[in-house]
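Complex shown without one protein chain; remaining protein chains in place.
First chain written, first letter: the chains are A, B and C, and each begins at residue 1.
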Amino acid sequence: MPVLEEGQGELFQPPDMDAFREWNRRKKSRRMEDKLMTEREAVERFVHENSYIGTELYGTVRCPMSLAREVVRQRERIKNLRVAGQGVLELDLWLAADMVRTLDLTYIGLEVYGISHALRRAVESGRTRTAEWSNAGITWRMKAAAMGVPFLPTTSMLGTDTLRYSAAKVIEDPFTGRPVCLLPALILDVGMIHVHRADRYGNAQIEGISGFAFELARASKRLIVSAEEIVDSEDIRRQPDRTIIPYYLVDAVVHAPFGSYPGEMPYTYWRDEDEIRAWVEASKTAEGAETYLKRTIFDVPDHAALLEMIGTERLEALRALASQR
Amino acid sequence: MPVLEEGQGELFQPPDMDAFREWNRRKKSRRMEDKLMTEREAVERFVHENSYIGTELYGTVRCPMSLAREVVRQRERIKNLRVAGQGVLELDLWLAADMVRTLDLTYIGLEVYGISHALRRAVESGRTRTAEWSNAGITWRMKAAAMGVPFLPTTSMLGTDTLRYSAAKVIEDPFTGRPVCLLPALILDVGMIHVHRADRYGNAQIEGISGFAFELARASKRLIVSAEEIVDSEDIRRQPDRTIIPYYLVDAVVHAPFGSYPGEMPYTYWRDEDEIRAWVEASKTAEGAETYLKRTIFDVPDHAALLEMIGTERLEALRALASQR
Amino acid sequence: MSERYTATEMMICAAAREMQDGTTAFIGTGIPMLAASLAQRLYAPTLVTIFEFGGTGAQLAQLPLAVGGSRTFHRAVAASGICDIMETAQRGFVDYGFLGGAQIDPYGNLNTTVIGDYWPPKVRLPGSGGGNDVGSLCWETIAIMRHDRRRFVPKVDFLTTPGYLDGPGGRERAGLPPGSGPIRVVSTLALLGYDIGGTYRMRLEAVYPGVTVEQVIENTGFDLLIADEVTTVEPPTDEELRLLREEIDPEGLYI
Partner (left out) sequence: MSERYTATEMMICAAAREMQDGTTAFIGTGIPMLAASLAQRLYAPTLVTIFEFGGTGAQLAQLPLAVGGSRTFHRAVAASGICDIMETAQRGFVDYGFLGGAQIDPYGNLNTTVIGDYWPPKVRLPGSGGGNDVGSLCWETIAIMRHDRRRFVPKVDFLTTPGYLDGPGGRERAGLPPGSGPIRVVSTLALLGYDIGGTYRMRLEAVYPGVTVEQVIENTGFDLLIADEVTTVEPPTDEELRLLREEIDPEGLYI
């Protein structure tokens, strides 16, 4: 059962499960402590230069955009991020802000609006280094960490350059003799997730598809949860079967109504197509992108101020367009 | 990266994922077909001699007991079962009925009432052959099948006789160099799960802990779901995020109110302690067990008749004791 | 091509007609979503749509704009997550998958990663996304491609998503699931298949109305197999066009 093939991609974050166990033992409190704080405080405390970070779900759907913007706002302090990446607006902002040094890349694009200009500029210039993975591949890497195992097997990625430029390995399955791809566990320094409701300790619940919230939450050494609504713990305890993230995984809870803006939040508000198009246009050039960042992030003190700028009328209109059950 | 150690236990069901894929392609309809049938019909159609079967959750909690009893009722036809096993009442009935030839054993006992006499008689006499696994080990084996991979790694079971008498293998993790245990995927011929509600196509939802319903449902070539309540599909579609088992996994849907009796059904009814104690007493001898089986299974045509025998008053009393949210 | 419809509309209709009733199909952003919507209305009412981030069996009342958007699980039978969906495919439950790309080769291998060398790339494309997983794990895949020589190339610059790899037995040797692979290319000019069981190379099967076999050959950067009988695809019907324009994409996002 020798290693049949080794991806030549860089392993930006090693799958050291013993160290992760030790971290989870020493650094994660089991007490129900009040973790409510602002975006600013959460990012200041947990996101640092060279941090390996990731967000869930996807730039235009239930994505922690108020946190993603706060990361940009603290650009002077946070440099050289390492990022786990499938993304739309969130990763595009970071790439445009030139904060991403290395990228475990699965997909970055603007969906209906085509390819990402920020990605092209960052990678083609050589400023952002990449390794390749499939969407399932990178999620299974998080799932490995979430399960506390050093790798997970898959029959995906085999035979391709995607595997060749990843850090996966191919072995012969000792049970069937067939080649199988092993994906190394991905442990994030900081994960960020936006949810429908959380209590102040971090117990969090989501409506609709859960994307990869379960896996990313458990694969992160530090976890920042932003929530549309902060609820009493009794609301959580009444339906514990809806809890996707238990409090002990969580380091910061941020109250962020319209936290996914300009993306949508299922059953809560629809996406702001005009604002998304504004970014698509602005991001076509580096200068345009910087101007957009200045207008919506650097010149705006926080998420509440951005919402004020957008205006109640426009936000209420998005709420009226929310998907129905 | 050689195989460092191989468990000497028998591999009762090989982890042939290619064959499982092929089965799922050819034998599982993607159409929403009416699968409503009785316990008798479901067991007649899908459980056969030498079938490898398993149930979820646990003999005294949300367990498909009306199906487990029907399996016993068809003893003359179904012989030599192979069973995946962590269990209380359900596996005890099968062992007492001398229907189990091989057993992937994790735990069989009577919980507060101590060790299982039926297990002792079956195994000490040599009639039932065993391989050893931990509870997590056997569930991860199902999870491997559910994920469509031939094995899952774990740091559990290492260094013990539990591993030595299992069919797991130990290899050196190619990423960290540490020994890691590989659990072969477990594909069941038939899985049985009891749920709170399902529609007639098999879309099923559970309240409270989900045990290993998710994994067992996806690891089974044939799946029989029994439900306290048959609901309209619209009820499912209104909260698709509660669906643990989508219809295409399911081969039979059985309407079984009090289907977990004498065990409990969370939020629905409490366990019948007298009835459980009656089995504990009866199962102390082979003769006592056979008499119990005659009284509650062989002499009773079906689940409805058993409920009639128990009586509305006793059942309503159990409902009144149901756990609260 | 007639002015009654565009090449994109023809392609969507051709893709929709490929979808069979009572099957499961992994649907990505864009054309596949429109084709699936059209198919559900006309040809495959019980087509089960499966979306990458968790939606299974949704009723596609409105066109999804994102693979994780709420429209992908609107009145679905299940709303789970990406692992459940990808593992469902890995377990053999997903019949079809739709793929696109910047380049395709004679064996149906696709490139959505880079044009030019890997590092540094001339053009950095979005990456695999779920593409590699769909190409690896679904039983059959259908590629939807603009048809020109820059896209239909002898060798892809980067093999993002597996077709038949290097030809007969290639997938099995690599460890990919036996019996799976690409079956169809729906291009802007024609419908193509593969010589499955033989050379596994791409084969022209049918052309769109007004398109000649020679035009297809000219626009393909490698030697195409040509079916013994190359048929002509039926043009979009009035009903197909009406549904597409009035119900499925009234805002004209894709058409």
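Note that in this section a contact is a pair of C-beta atoms (placed from the backbone, for glycine too) under 8 Å apart; a residue touches a chain by one contact, two chains touch by 3 or more.
Just so we're clear, the structure is a prediction, and the values are computed from it rather than from any experiment.
Asker: What are the shown chains that the left-out chain touches?
Answerer: Within the full complex, the chain left out of view touches A, B.
Asker: Which one touches the absent chain: B:Glu76, B:Glu124 or B:Glu287?
Answerer: Once the missing chain is taken into account, the touching residue is B:Glu124.
Asker: For the chain left out of this view, which of A:Gln13, A:Thr154 or A:Asn203 touches it?
Answerer: A:Asn203
Asker: May I ask which residue of B:Thr102, B:Ser156 or B:Ser226 touches the chain that does not appear here?
Answerer: Residue touching the chain left out of view: B:Ser156.
Asker: Any idea which of B:Arg30, B:Arg69, B:Lys143 or B:Lys169 touches the chain not displayed?
Answerer: Final answer for the missing-chain contact: B:Lys143.
Asker: Can you list, in ascending order, the chain B residues touching the missing chain?
Answerer: 57-58, 60-62, 86, 88, 105-109, 111-112, 115-116, 119-120, 123-126, 130, 132-137, 139-140, 143, 154-162, 165, 170, 178-181, 208-215, 264, 266-267, 271, 323
Asker: Need a quick check: the contact residues on chain A for the chain that isn't drawn.
Answerer: Residues touching the hidden chain, for chain A, are 17-18, 20-25, 28-32, 145-149, 203, 218, 233, 236-238, 240-241, 243, 246-248.
In this text, only the chains that are shown with their structure count from here on.
Asker: Nearest chain to the global Cα centroid?
Answerer: A
Asker: Between chain A and chain B, what is the separation of their C-alpha centroids in Å?
Answerer: Centre separation, chain A to chain B: 37 Å.
Asker: Could you please state the distance in Å, as a whole number, between where the Cα atoms of chain A are centred and where those of chain C are centred?
Answerer: 28
Asker: Counting only Cα atoms for the centres, state how far chain B is from chain C in Å.
Answerer: 40
Asker: Which residue numbers or ranges of chain B touch two or more of the other chains?
Answerer: Within chain B, the residues that touch at least two other chains are 17-18, 147-149, 238, 240-241.
Asker: Residues of chain C touching 2+ other chains?
Answerer: In chain C, the residues touching two or more other chains are 55, 73, 79-80, 83, 90, 137, 177.
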